[in-house]
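Notes follow the structure.
All protein chains of the complex are present and in place, except for one that has been dropped.
Order of writing sets the labels: A, B and C. Residues in every chain begin at 1.
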Amino acid sequence: MAKAQKPTSNHGGLLPFYEALQLIRQCEERLGQLFADGEVPGFIHLGIGQEAVSVGVMSVLGTQDTIASTHRGHGHALAKGIPLDGFFAELLARADGVCGGRGGSMHVADMRVGMLGANGIVGAGVPIALGSALAHRNRGTGHIAVSFFGDGALAEGVLHESFNMAALWKLPVLFVCEANGWSEFSPSARQIAFDLEAWSAAYGVPCVGVDGNDVVAVAEAAEKAVALVRGGTGPVLLECRTTRVRGHFEGDAQKYRTADEGDARDPIAIAEARLRAQGIAESELAAIADEVRARIDAAVTKARASGPASFAAARADVYTPLVLGEAC
Amino acid sequence: MAKAQKPTSNHGGLLPFYEALQLIRQCEERLGQLFADGEVPGFIHLGIGQEAVSVGVMSVLGTQDTIASTHRGHGHALAKGIPLDGFFAELLARADGVCGGRGGSMHVADMRVGMLGANGIVGAGVPIALGSALAHRNRGTGHIAVSFFGDGALAEGVLHESFNMAALWKLPVLFVCEANGWSEFSPSARQIAFDLEAWSAAYGVPCVGVDGNDVVAVAEAAEKAVALVRGGTGPVLLECRTTRVRGHFEGDAQKYRTADEGDARDPIAIAEARLRAQGIAESELAAIADEVRARIDAAVTKARASGPASFAAARADVYTPLVLGEAC
Amino acid sequence: MADLRYGAALNRALADAMAEDGDVIVMGEDIAGAGGSFGVTRGLLDRFGAGRVIDTPISEATIAGAAVGAAMGGLKPVFEIMFMDFATLTMDAMVNQAAKARFMFGGQCSLPIVLRTPHGGGLSAGPQHSQCLEAWFAHVPGLKVVCPSDAASAYGLLRGAIADPDPVVFVEHKGLYARKWDAPDDLAVLPLGQAAVLRDGRDATVVCYGAAVHLALAAADGLAAEGTSVEVIDLRTIQPWDEATVLASLARTHRLVIVHEAVEAFGVGAEIAARMADVGFDELDGPIVRVGAPFMPVPFAKGLEAAYQPSAAQVVAAIRKAMGREFSQEA
Partner (left out) sequence: MADLRYGAALNRALADAMAEDGDVIVMGEDIAGAGGSFGVTRGLLDRFGAGRVIDTPISEATIAGAAVGAAMGGLKPVFEIMFMDFATLTMDAMVNQAAKARFMFGGQCSLPIVLRTPHGGGLSAGPQHSQCLEAWFAHVPGLKVVCPSDAASAYGLLRGAIADPDPVVFVEHKGLYARKWDAPDDLAVLPLGQAAVLRDGRDATVVCYGAAVHLALAAADGLAAEGTSVEVIDLRTIQPWDEATVLASLARTHRLVIVHEAVEAFGVGAEIAARMADVGFDELDGPIVRVGAPFMPVPFAKGLEAAYQPSAAQVVAAIRKAMGREFSQEA
């Protein structure tokens, strides 16, 4: 194990990005392992290869900006600041999970950090982000909402409805398409007939395309896009071309796919190359990775120590307890 | 009343168009009157001002080509060849109605002439046309499907889903947008943020725009569009700019609207002007109008003579009667 | 006391709620400029402005989904779905998102959303503009379902629904909008979940909601003339429904009839009957009889629709049947 060594500079902001990339990557890898070991129940969809999208976009958001996510939402949640303990405890279905063990991977959410939820329904987060943007505007918060969705989700009707409505009302919403080329087991190109940039432009929503695996490129593009959105001119679409390295979900045998795809574009490798070009020491990189690993270890240990999710607590949360007389 | 006089020529095909325009116009006017008199129950949405779209498009379709229509579907049904008797009997809720008096204005349909139904749900006819096109292709009929929808309907998610799917599968479907500028009581411009031509082009669906009030222009544009669709290159969109002369429905006080709009573009007047330019005698025009009126009179008389819709018959048509052993 | 229409009561409820709480907004198709297809939102645009009274495109799925996001952001959206039949387009947002958010996010949020929508026939509006689909929503944990029967309860329950922290499907009956009732000037806010005993009786209990309440009252009037005393319970809230009030009434009358305009099969009445056939079994002295629409779509023709909609005569017959007197002479 590399010797821990404090970084000497943040390398023009890149080091915090690198750390965030490492955090997501290692969380995903750990979850893959925990899933394989039978410790994580249900379906999990890992975002390995797509980390730079989450990190780059979130780098230009504040805590009170809101995001609505997808079934592949771990990276979004982590980059937005969900606490690691509650995150792992949720994935492990424990009482201390951020959602009390009732939601799991597809429903991680943390309202305190503006993470309005992963979502098991493809496309469903998009109108939620739209509504959140409406709330930002109506309440004058000055914050914006961000809607993440995949390229397969582009086929859902709500995408169209939401683009139309957001454009019409010039809402402060940033649409982020994570174009990983796949919609489950099918290439997205076999499901989406339209050109995204032209389509978006038809609504008057400017489309900014970017290499979604280069965190610096994403952050720069997101900065410009978010500036436009905050400026009040209406929604912007950020198209992040990225790679789904793993199967659609863990356990997917991926018979539909050749093995070598995408490796060359690994977001971590791209960030490391940049850092090396800036002369970072290997030991600094290793130290970051180690420190992240230690945090994850601690979170997993804590999660395992947490009790099982409580049925009584779940049952009590179907409705909001009424303070006597409150509702009238 | 003008003396009946057989037309001496069909004026380059324009006279049958004129007759069809007259038929729709007079049916709509008669229905408006019957509604005001309390003889037509429910909601009716008249297509006065939009007749040329129905006549022009249907002029290039065969009986086995199929259409899926909207809440404003009388013109579509009539131009597609629904028998007048069954049409009026349906609107008057009689047993002899083409739908047995169970559907009324928003559900007139005649499968024998490829009219798959008016529809009370905005946008819902679009996927139905798509499926009909799939059936045409799979069964090798060589026919095409046509989907009519309003400009307000463009906001519905199924429009997007259907454009995408039709383009992806290169289905033989013609999309016809009747852009009358209104979505109920609101200008469509306040509901639709996108440019239709650019939007359609994004899916690779060519958009042909046309003056929807000039039947000749519609017929010519439709001819070209339908030729493309029949040619197997995939869907085409025909955007017909037209005018809703009456309220959204009969009884609509139209407080949201100034009175003078659109009159100058009356499709009947435009067709008459063309015919006059070709030297048609006024008496020929009048004779056509009279003959149409007589047919309508006869249909209304017959409808009135028809018995009330039968409850027992309706009850029996919820499911298809099973021939013994048929379903297994 | 003054005459108050059901529609006007709803309008007043919206205005009062908006005046009290700046986070309440209303959205829907043609609800601002035009004041809504049934006039319920009339005047709100002028009073509260386009920021809070929002005309939407024809995009029901996204309207409902946006309400979820808006509620997460602190607003209290009240949105109109023009006909309950179009609520078919909002089912993901209502059922998978709104109903479950509190539960599946571990109690992190409450979603104070109201979906207002009219159901029911009587306008010859045909099969796609007349359905009563409240039983669907009542089957969904996390949603509440309300259906008022008169002006005062329309006001009180809509205020209660808007004040409620959880998503509420608020069902109005098209046939009631224009009806008026004597109502106090100072209308009360009503909490959800409480039924109202509109008429006391000894011989049979009729449970009903919405427009069907008036059939039940008419039937009770008719039977009173021949000495049969019928208790009429207006459920008001369908989910959660007031089981205690129904059971207490059954324990007095021992006979139960349930009436609604929705299709009888798999309707709201089924749940009430099923519960009473369990927890109320020992109180039952006769069959539980339901009155609802037959198993067919709502037909267009006036005559067909009239035959389709439940009638007071059917309620009378049902009460007789529940009382074991189905073969007695007609009234």
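Here, a contact is a pair of C-beta atoms (placed from the backbone, for glycine too) under 8 Å apart; a residue touches a chain by one contact, two chains touch by 3 or more.
These numbers come from a predicted model, not from an experiment.
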item: Which displayed chains the hidden chain touches across the whole complex; value: A, B, C
item: Option touching the unshown chain, where A:A52, A:V98 or A:I192 are the choices; value: A:I192
item: Omitted-chain contact residue, chosen from B:P41, B:G157 or B:G247; value: B:G157
item: Per the touch definition above, residue among C:H119, C:R199, C:H214 or C:R290 touching the missing chain; value: C:R290
item: Residues belonging to chain A that touch the chain removed from view; value: 41-43, 93-94, 101-104, 106-107, 119-123, 152-153, 155-157, 183-186, 190-192, 256, 308-309, 311, 314-315, 318
item: Absent chain, residues of chain C that touch it; value: 61, 85-86, 88-89, 91-92, 95-96, 99-100, 103-104, 126-128, 131, 133, 135-136, 138-142, 239, 262-263, 265-271, 273-274, 276-279, 281-282, 284, 286-290, 295-297, 299-300
item: Missing-partner contacts on chain B, residue numbers; value: 66, 68, 97-103, 107, 109-112, 116-117, 119-121, 124, 126-136, 138-139, 141, 145, 157-158, 161-162, 164-165, 168, 313-314, 316-320, 322, 326-328
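The working rule: only the chains that are shown with their structure count from here on.
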item: Most remote chain, CA-based centroid, reference being chain A; value: B
item: Mean-CA-position distance for chain C and chain B (Å); value: 37
item: Inter-chain centre distance, chain A versus chain B - centres from mean C-alpha coordinates, in Å; value: 47
item: Gap in Å, rounded to a whole number, between the CA centres of chain C and chain A; value: 40
item: Chain C residues counted as touching two or more neighbouring chains; value: 56-57, 59, 61-62
item: Residues of chain B touching at least two other chains; value: 155-157, 190-192
